[in-house]
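The structure follows.
For this depiction, one protein chain was excluded, whereas all remaining protein chains were kept in their positions.
Presenting chain A:
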């Protein structure tokens, strides 16, 4: 496992990566400002906040499963505040009250339960993942508490909001992402190392090589 990367399905993952790159470049639409960029900020914020609010019940369930009772109760409060005072989740009034965004998913629950990360994966459209995270995405999809209380068409609102949120974030941060991805000699390898390091950091997983200490005196720097 070099540099903390385990990628036994690399050839298949690279094919998915090539497919994703084509989709992303089509979505970004070149130099013209796209539809999403032209939306006013309050609309964009509304979509992002709404998506966060409807995802909160699932976060609470996962944090309970992780034994993180304080964070689960804070998020219960955050949901109550934003769903009512925040006009059904369109405005994030809870963050300034000291209840900032704190998301979780079943991938994190599996990490807390001690399941190993598994191999690296790149999923179509969704992008970088690991075997553990992919299991988490499936479980989250079929166990959303929101889907159990809502009738059929409304329960899909959450996925619409999530797609909207992803598209908005992609348009806001796309420049930096494109600079790294398109400028790279191997965008697959860059996306893989950056995503794995960021996700391990979010989870607090410092057990894998690469997150470890780099000794500033261990190298022969003669001649450089």
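Going forward, contacts are C-beta pairs under 8 Å (C-beta built on N, C-alpha and C of every residue); 3 or more make two chains touch, one makes a residue touch a chain; residues count from 1.
FYI, contacts and distances are computed from a predicted model.
UniProt lists the omitted chain of the complex under the protein name "Phospholipid transport system substrate-binding protein" (options: "TRAP transporter small permease protein", "Phospholipid transport system substrate-binding protein", "Chemotaxis protein CheA" or "Proteasome subunit beta").
Residue A:184 is the one among A:9, A:84 or A:184 that touches the chain not shown.
One of A:39, A:139 or A:193 touches the chain omitted from the figure, and that residue is A:193. Residues 1, 3-4, 101, 176, 179, 183-186, 189-190, 193-194, 197-198, 200-202, 206-217, 219-221, 223-224 of chain A touch the missing chain (whole complex, contact as defined above).
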